[in-house]
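Yeah, one chain of the complex is gone here, protein chain that is, but the others are all in their spots.
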Amino acid sequence: MIIVLKHGASTEEREHLVEWIKNLGIDVHESDGSYQTVLGLIGDTAKIDADLIASLDIVESVRRISDTFKCCNRRFHPDDTVINIGDVQIGGGAFAVIAGPCSVESEDQIVYIAKAVKQAGAQMLRGGAFKPRTSPYDFQGLKGEGIKLLLTARKETGLPVVTEIMSASDLDLFEDVDVLQVGARNMQNFDLLKALGQTTKPILLKRGLANTLKELLMSAEYIMSSGNPNVILCERGIRTYSDYLRNTLDLSAVPMLHELSHLPVIVDPSHATGISRIVPPMALAATACGADGLIIEVHNDPPHALCDGAQSLTPDEFAVLQRRITAIRDAIR
Amino acid sequence: MIIVLKHGASTEEREHLVEWIKNLGIDVHESDGSYQTVLGLIGDTAKIDADLIASLDIVESVRRISDTFKCCNRRFHPDDTVINIGDVQIGGGAFAVIAGPCSVESEDQIVYIAKAVKQAGAQMLRGGAFKPRTSPYDFQGLKGEGIKLLLTARKETGLPVVTEIMSASDLDLFEDVDVLQVGARNMQNFDLLKALGQTTKPILLKRGLANTLKELLMSAEYIMSSGNPNVILCERGIRTYSDYLRNTLDLSAVPMLHELSHLPVIVDPSHATGISRIVPPMALAATACGADGLIIEVHNDPPHALCDGAQSLTPDEFAVLQRRITAIRDAIR
Amino acid sequence: MIIVLKHGASTEEREHLVEWIKNLGIDVHESDGSYQTVLGLIGDTAKIDADLIASLDIVESVRRISDTFKCCNRRFHPDDTVINIGDVQIGGGAFAVIAGPCSVESEDQIVYIAKAVKQAGAQMLRGGAFKPRTSPYDFQGLKGEGIKLLLTARKETGLPVVTEIMSASDLDLFEDVDVLQVGARNMQNFDLLKALGQTTKPILLKRGLANTLKELLMSAEYIMSSGNPNVILCERGIRTYSDYLRNTLDLSAVPMLHELSHLPVIVDPSHATGISRIVPPMALAATACGADGLIIEVHNDPPHALCDGAQSLTPDEFAVLQRRITAIRDAIR
Partner (left out) sequence: MIIVLKHGASTEEREHLVEWIKNLGIDVHESDGSYQTVLGLIGDTAKIDADLIASLDIVESVRRISDTFKCCNRRFHPDDTVINIGDVQIGGGAFAVIAGPCSVESEDQIVYIAKAVKQAGAQMLRGGAFKPRTSPYDFQGLKGEGIKLLLTARKETGLPVVTEIMSASDLDLFEDVDVLQVGARNMQNFDLLKALGQTTKPILLKRGLANTLKELLMSAEYIMSSGNPNVILCERGIRTYSDYLRNTLDLSAVPMLHELSHLPVIVDPSHATGISRIVPPMALAATACGADGLIIEVHNDPPHALCDGAQSLTPDEFAVLQRRITAIRDAIR
């Protein structure tokens, strides 16, 4: 941490500050310039509130120079993390496509779609049982019953299943689920993250609506520092002033997260855009910039889907896309 | 809901769409213009997914014309809601200032500050016991012990207390707390909102980091439609590309929310700006544009506060501000 | 345009509004629902101020249903526009890479880079002569002298040249330039757009820092409605709350603009990210989602570049990228 003092800071105030910092067990290197004085702090500065230091009268500015994330930091773990889910791998060069409906609606629906996406080449099945909806009057999901139907579809197809958990108190219901998803709205529900950190299941952690990459990594840190190293990061579009599309898909997050962290990074082009016609080009773009996988909404009958039909591909559209994804994967080898 | 069909939509597809809508129990008024056809839907269109309709080939655009929020809607409840907390009132012309430290740190600290803010004119005491922090390595609050200390401070001063709840599973610990706060990061933690809707306690609902006014009102709707009408809305700054301040305080939310809803609206200038020097002018501005109250961080020793010291006023600074707030209140009568 | 009247609007006020609209030469279809009345306006509603109508006491809401852009609208011009620049084509399936330094610095520099990017496969040369800089104390470009050096490089290599114009009063200096670029900060400098509309040169129009797709298209409309149909749209990253990257590259703009307009759309991954390591993956992603071209910064000696060295590729890095772009182009055929 670097503290720049204001020109003309009194010696007394300066000594008072230096002493206060040293009492926290942190070394201070003082460097007097012609115009300004700089204090360099060496030690575990994570315990210092930078905003607080910045508010002192004699302080011009404060900068942290070390990262505050550790478990997920590539610097301390240079090799890619590979997440194993049954026979499926994500990360470290392994690429996986997760496909399925926004919501599980019935056994027929989920089994039909599971078979269709498997045949097209998907490696995992997604489907919402607990649905976070902006309005209390919208469909909230089949809940426990939905999870049972997902497991039926897994039995029929062998595809591992991914589904969203909204509350730690529901954990028992997810015992047989392969990957637990944390939705964008819960990315900073820290009690949920800590509870998931005490499981050993892979966690698919979606970036929040307007969260920075650092905040996403700090949320991964909550899970990992609680004991669970199996985290998959997911970019799903951020809120801007977009006029035609629901969110703005931030694909540059993919290479940037790969540089900062060893965790795998996948992309959700369906929620990011909200328009099924725009999903295929963005899925191809995500593949081209190095994503470790995709999560895509597929529905057998989009116009009658109980939620988010507008952004779902039909199984046929998905099959076409899957072939194009493979072509891009081959091209970037 | 208004559906505009594309020029050249086939009669067959159009009839198919109209029939589908009528099957949902909704009337359709068809209006053929020289260039475009417009369908006007009359009935409970809340059950229709507008994004889905918009994705159909023959549809040009779709617009909702009725609000999706009901319980908190001023149209259906023209009079201001007044929330009673002991002898304190918020809303309907009654104005209250809530003050106290970011975190409860010790009995001495919280009792000292409680007495100081009471003397300066505050009507309620705030203090964090459960602290949502971006980093798992930062101080997470005294939890249950912190709530006990808050109640001690209430006993000493008579000030009702406000503190944040992060998880429905902690509800028992909050039994004697006067007002439960939902933090910005939990504004769309729908399971928590529903659980709070089953209590009768006043809920202070903070606007999320990047949430719209409609989303804030829909979250209030979760609480109210679950049975608890006692909701206080709180603007606390939104995320933008601000360079010098932590967030951008959106004060125009105050008159706009008053127009849309009958619920009281208060403002948190401390979290919005992150700099104690900027807190007083923003507190005065919030008062001038009609806020029903303020929630302000006050700490006896900001440089040693365990969190957010940079944005805390000293008791003396708070006393000065309290007098200026009163002057503004008198001026806008 | 659709106007929804408030429940309980008086007959007199309603008649007054309808008459006022009809006086503007616009037909009004009135449709009375059980709860609300809807007025459908048929005719040239571009002359009506929707915000004004919305502000009337009896009006609930107002929606435009027709697009306000015409010249660039795909609806009225279904085929892709192809821009011809010498032997180079952009749009309609033709893909072009524009490469070169941020700033023209010297004859040696620009000729050297021009030869290098030509050899690597670039079709056009870019280089800034007039540089818009946030600070008046930063390097502002070689201006007229820089344009002469660009033309020298064109003579040596045959590559058409692209360079930015900041003011209509400089137009004479750009007489021999092949493509005139309008920078992000000037996207809504309407006097400049009108002046460029009176030339016949291709215009590379960059999206503004925080402008919507509709605003970008309306700025294209300024150029086109003034008489110049040769506009190339360019996505170059938008301003958000990004923490590690300068801007957020909005690649979903590419397929969305292609759907709305017949104009070619290229992408600038260099300004969007600001970090040379992130440029190649984003260039590949842009190619994969259907961009008609790329504009990429290349500098022979990035650490000594006079501006934006951090985001420039070396000629060798560019040559590698160019081969990978070709592979992606082959994969999406």
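Going in written order, the chains are labelled A, B and C, and every chain counts its residues from 1.
Please note the rule applied: a contact is a pair of C-beta atoms (placed from the backbone, for glycine too) under 8 Å apart; a residue touches a chain by one contact, two chains touch by 3 or more.
All values reported here derive from a predicted model rather than from experimental measurement.
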Going by the whole complex, the chain not shown touches A, B, C
May I ask which residue of B:E12, B:D57, B:D172 or B:D243 touches the chain that does not appear here? B:D243
Given C:F95, C:F174 or C:Y222, the correct residue touching the omitted chain is C:Y222
With respect to the chain omitted from the figure, which of C:I275, C:A291 or C:I325 is a touching residue? C:I275
Can you tell me which of A:V18, A:V38 or A:A54 touches the chain that was removed from the display? A:V38
Absent-chain interface residues of chain C come out as 20, 46, 49, 51-52, 54-56, 68-69, 132-137, 166-169, 185-186, 188-191, 194, 208-211, 215, 218, 221-222, 225-226, 239, 274-276, 302-303, 305, 307-311
At which residues does chain A meet the chain that is not included here? 2, 4, 27, 29, 31, 33-36, 38, 40, 42, 60-61, 63, 65-66, 239-241
Contacts of chain B with the absent chain, listed as residue ranges: 210, 212-214, 238, 240-245, 248-252, 254-256, 259-260, 272-273, 277-278, 281-282, 284-290, 324, 327-328, 330-332
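The rule is simple: only the chains that are shown with their structure count from here on.
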Closest chain to global C-alpha mean, per-chain Cα centroids: A
Superposing the Cα trace of chain A on that of its twin chain C calls for a rotation in degrees, to the nearest 5, of 180
Distance from the mean Cα position of chain B to that of chain A, given in whole angstrom: 26
Mind checking the centre-to-centre distance between chain A and chain C? Centres are C-alpha means, answer in whole Å. 31
Can you check how far apart chain B and chain C are, centre to centre, with Cα atoms defining each centre and the answer in Å? 38
Shared-contact residues (touching 2 or more other chains) in chain C: 240-241
